[in-house]
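Missing here: one protein chain of the complex. Every other protein chain is in place.
The block that comes next holds chain A.
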């Protein structure tokens, strides 16, 4: 063909992820079944699935949710569902997700012009803008009024509650998935823009796979790193034992929570302009995450986990408005919170519960959700600074995740363990965003 003057595109990426070497992903043979299944149902195995397949039990329930969300019966038409996801992904400049859903949108019979800019989409979809923006960056600002504007009788165009909740779940799901995509450094699919080239990459361009230098860097620190794991393990054990002995005052607990949430974790300041692809799909691109309570300011009141929880309240509401969806999400949350292989880096038989809990609660803390029965002091003990940098970047500014941040934390952990951390962040983020919205909806229908 090249002789006929047609340029043949080549895939650029050397594997699904820019952070994780391809061989790490494919050796683990356990995930074969689930990959076969997802291939059969989707017709392809995309990079996202390949990386998630490191945790097959999660992947299977993730695929179920995804299927229910996009394919099964629901109040929104199929092309709309994908367009809502496109809108959501664009907020995080995630061209991977934008392209995946754009394609699906066209396959579902969507109107091509919508993809060239949000201004071509129906007013009804555009009216989701505020909610989309808040959900992505500052869900705690969502109030009853936002819901009312979309749902109340006079609203034009009017959303039904079922439609709205479907859209909300789609958006929150996509936002958190963007975190995962960025956090795992997923390479573009071969058919994506940036995923192929017509010329073989020049030699100087080759070391773009950023993991190799990082690996070399870490060698000299091997001893140091090994010690780190030991220390972490010791702390976890200590924490489990001491919890009963030490009783700290109310003030101390509050301060600890406040400290976590206002601690300044330097997330990259550089805000790259959004890629061209998503430019037309974002309104107000400058609206970003801001610390829940910037120092010295009167903070919005924290949300108490005991007052509005997923198990007691959120589930029932979703289940009521969008039957079965609550069940799927509930399963997803449960799988993530129980997922463990009882090992850490090179150690086997470790109870990682405290570590997982600390991660989960740290994310919720970043989003202003507080657990009365959790001592936020342990977050500091368990989560090293580099991990916090990664987690906060990924949860709050996912588009700024870099290979350096990814490689800086947990240097002696397996990649699969880092992906596990990614999953926890992603689900915690999803739940936090959903809780705020569902609480507003509850307040609205009251």
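Everything below uses one rule, namely that a contact is a pair of C-beta atoms (placed from the backbone, for glycine too) under 8 Å apart; a residue touches a chain by one contact, two chains touch by 3 or more; residues count from 1.
The definition used in the following text is that contacts and distances are computed from a predicted model.
Chemist: Match the chain absent from this complex view to the correct UniProt protein name in "Exosome complex component MTR3", "Ribosome biogenesis protein NSA2 homolog", "GATOR2 complex protein WDR24" or "NADH-ubiquinone oxidoreductase chain 5".
Modeler: "GATOR2 complex protein WDR24"
Chemist: Among A:317, A:336 or A:419, single out the residue that touches the unshown chain.
Modeler: A:317
Chemist: For a quick check of understanding: of A:290, A:324 or A:372, which residue touches the chain that isn't displayed?
Modeler: Of the listed residues, the one touching the omitted chain is A:372.
Chemist: Have a look at A:193, A:237 or A:445 and name the one touching the chain we're not showing.
Modeler: A:445
Chemist: List the chain A residues touching the unshown chain?
Modeler: Considering the whole complex, chain A reaches the absent chain at 33, 37, 40, 73, 243-244, 247, 249-251, 253, 304, 306-307, 311-313, 315-317, 320, 372-373, 442, 445-446.
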